[in-house]
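With one protein chain held back, the other chains of the complex are shown just where they sit.
Order of writing sets the labels: A and B. Residues in every chain begin at 1.
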Amino acid sequence: MTLSSRSFLPALLLALAAPLTLSAQTLRVGLAEDPDVLDPSLARSFVGRVVFAGLCDKLFDIDEKLAIQPQLATAYEWSADSKALTLKLRPGVTFHDGEKFDAAAVKFNIERHKTLPGSNRRGELAPVTSVDVIDPGTVRLNLSAPFSPLLAQLADRAGMMVSPKAAQAEGDKFGAKPVCSGPFKFVERIAQDRIVLERFPAYWNKDAIHFDKIVYTPIPDATVRLANLKSGQLDFAERVASSDMAKIEADKKLKVSRITEIGYQGITINIGKSEQAKKNPLGRDARVREAFELSLDRQGLAQVVMDNEATIGNQWVSPRNAFYAKNVPVPKRDIARAKALLKEAGVPNPSFTLVTPTTSEAQRLALVVQAMSREAGFDVKIQAAEFATSLNMADKGDFEAYILAWSGRADPDGNLFSFHGCKQPLNYAGYCDPETDKLLSQSRELRDPAERKKVFEQITARVMKERPLIYLYHRNWLWAYNAKLGGVRNVPDGLLRVAGLKMAP
Amino acid sequence: MAAVLPSVVVTPLASEAGPWKRAWRRLKRRRGALIGLAVVLMFVALALFAPWFAPQDPIATSWGAIRKAPSVEHWFGTDEIGRDVFARVVWGTRASLLAGVVSVSISLLLGVPIGLAAGFLGGWVDSVISRVTDAFLACPFLILAIALAAFLGPSLTNAMIAIGVSATPIFVRLTRAQVLNIKVEDYIEAARAVGNPPWRIALRHVLPNVAAPLIVQATLAIAAAVIAEASLSFLGLGQQPPAPSWGSMLNTAKNFIDNAPWMAIWPGLAIFLLVLSFNLLGDGLRDALDPRQR
Partner (left out) sequence: MFEYLVKRIATLAPTLLLVSMLIFGLQQLLPGDPAKILAGEEQDPTVVAYLRTKLHLDEPLPLRYAYWAGGVLRGDFGESIRNQQPVLDLILQKLPVTLELALLAFAIALVIGIPAGIVSAIGRGSAWDYAANVFALWGLSTPNFWLGILMILLFSVQLGWLPASGYVSPFEDLRANLAAMIMPAFVLGNAIAAVLMRHTRSAMLQVLSSDYVRTARAKGLNERTVVLKHALRNALTPIITLGALELGTLLSGAVLTEQVFTIPGFGKLIVDAVFNRDYAVVQGVVLVTASAYMLLNLLADLAQFAVNPRLRR
């Protein structure tokens, strides 16, 4: 038994052996998956970000309205030509190992994100060419071209700062014992079992931290996760099933949060990724795709598949998002028009295969889509494929239609560029239009939100005409937690922020 | 003029029944086995005559009747997209029975000839086959099945192939052991002395005598295969929607166990009954066909 587990023992005993006498000092969070490596440069999963929210502070954070808020950086200023971003850093911040957080540390981190082999942040920080240390409290990022999504990137993993000393010592093994500057520091991790963090006494915002420990437990089965919450073994469960919501709301001991996600659920159609696109009327003819979209009742989908825990939409951002293009509204179901379009296209009964992940939601969605489109004459065949296989198929263009969701990024560019830019890694549809590419680059270079919005409206009109992706709805993040837990902030990225959380006695 | 020998007519004594008849009589005496047999036959009837037992469409969705509790219209309730659970359980009998029978048939078709070859031919053939069989047996069965099913792709057919292939080593070993036991018997020696080729000896003399333990093992294996299909479906690798199968119904039902328990109870019960019956039948067959008992 190591020293850390000895000190951890009392909290665990209290938490597990006597669920009725909850210690207000340990927060027990139930995760939907086991996170991957806890290194902000190498990390690649959504669920890892939940743990980072307690472990690693970022330069900026986003709030409930998706606005940029200061965290490790207190102020920012763009240069006149938008090719340099100057950041003012928070003074008096230290890393978990005692190292000072300063401009040199920021420089180290940005360079690490860009150069560490296998780093997943490289694309996010692509336009950043160099970092200048102006003084210990000021740093400047130089860009090759203006890049407005940069702030949103710095409010996510690309903006997470790790201790340079620890990173240099551990190299790419850093993820086994991460050292950051967040409110909690790393204690131990047992794969597929738990991740334990302990309060960092020198945290700059320590007054907002009311827990001594956080234990993240991955419990992949939603029913079991909820059962743990109900039986008192967890204080907080993320991603609860929509069908359980009614019962949870009726339970006085639990509270719920429902937050519209910044991602979406949709159907990607192969319109040019491979030769297969031409062989199928759906991939060949935009009218067939329009007919398909018109045969779907999005509200019905949200109701049956998600128990109405979703907001219907037809773009990569939800209709409530500031950047939603109002010139392309959500179409209503229109079977007559769908049939007319199919007749016009010369294929009254098109048939195609819909590749479906093996998640419960995706399978329900496929079945309902199959039934709904049948009324317009579509014959949809469902092919379930587990994740690894389906990724392979999508990459090779070996599919006709594919149900694929995206977890979303704070800046709409994160939902857009990689999907609709020519030959971009996530462009499984194979959509390629040089004019759209020009507009995409333009939207990245403009800084004024109103101007960006105008460009987005143009992009939306162009892309939606071709329908490489039929956006269906934006799901709600559904959280359930102990009613005594206060201070839960409903931020649309679906991550539990720990500052301000407090358990009432 | 050649002498014509009078033909000798032998009338079998009435009480001299064949070994199978005797086994059947023994089986009839074990109540458990008979009940098992009856239930199995009932399920077979359900599978064959599904449209008569459940005229409702098992894949007809109904938005208005989502997760409704059992009632007069829906005896077993409805599922997460409004389909009638009773109809799905009845129609799902086909998939589950198929999963059991086809998987085991594959195992028999592959395993018995290989086992015969190993036992009969001996020498290096036997060594190689035994080593490979041992290697297969050393891997946990379900892991092998999962890997195979993942490789082939999620579907009922592939699940059956995966289970069948994973269970083959058991039949190889069983057949081989039986052959080794029988090889030294006098009648085999006699058959060989007369000049019968090995394959004919294997088919006409060896096979009928190893049939008994194979039948027992096959029956028990069907039980295990039905559960294996349910397990693979639970992991998303078995029967795919919208076709009904008890295993995939359980896979979906687990998400709604709290607010629609009937979705899980009925298919689970069906699996339980079918597998239990096969197990009872298999146990009964083992007792009935055991040559050591009277």
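Criterion: a residue touches a chain if its C-beta (ideal position, glycine included) is under 8 Å from a C-beta of that chain, and two chains touch if they have at least 3 such contacts.
Please read these numbers as outputs of a predicted model, since none were measured by experiment.
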Shown chains that the omitted chain touches within the full complex: A, B
Omitted-chain contact residue, chosen from A:A80, A:A191 or A:A250: A:A191
Sole contact to the chain not displayed, among A:A67, A:A176, A:A246 or A:A322: A:A176
Given A:R44, A:K279, A:K343 or A:K465, the one touching the chain that is not displayed: A:R44
Sole residue of B:A65, B:L137, B:A211 or B:A243 that reaches the chain not shown, by the stated touch rule: B:L137
Touching the absent chain when the full complex is considered, from A:P91, A:P329, A:P348 or A:P425: A:P425
Those residues of chain B which, in the complete complex, touch the missing chain: 29-32, 131-132, 134-144, 146-148, 150-151, 153, 223, 227, 230-231, 234-235, 247, 250, 254, 257-258, 261, 264, 268, 271-272, 275-276, 279-280, 283
Residues belonging to chain A that touch the chain removed from view: 1, 5, 9, 12-13, 16-17, 19, 34-37, 43-46, 117-120, 122-124, 172-173, 175-176, 190-193, 217-221, 223-224, 227-228, 230-233, 386-389, 391-392, 395, 406-407, 418, 425-426
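In this text, only the chains that are shown with their structure count from here on.
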Centre-to-centre distance between chain B and chain A (centres being mean Cα positions), rounded to whole Å: 46
Contact footprint of chain B on chain A as seen in their complex: 221-223, 226, 241, 243-244, 246-247, 300, 303-304, 358, 360, 363-364, 366-368, 370-371, 382-386, 388-389
Complex contact set, residues of chain B against chain A: 61, 63, 66-67, 80-82, 150, 153-154, 236-237, 240-242, 252, 254-260
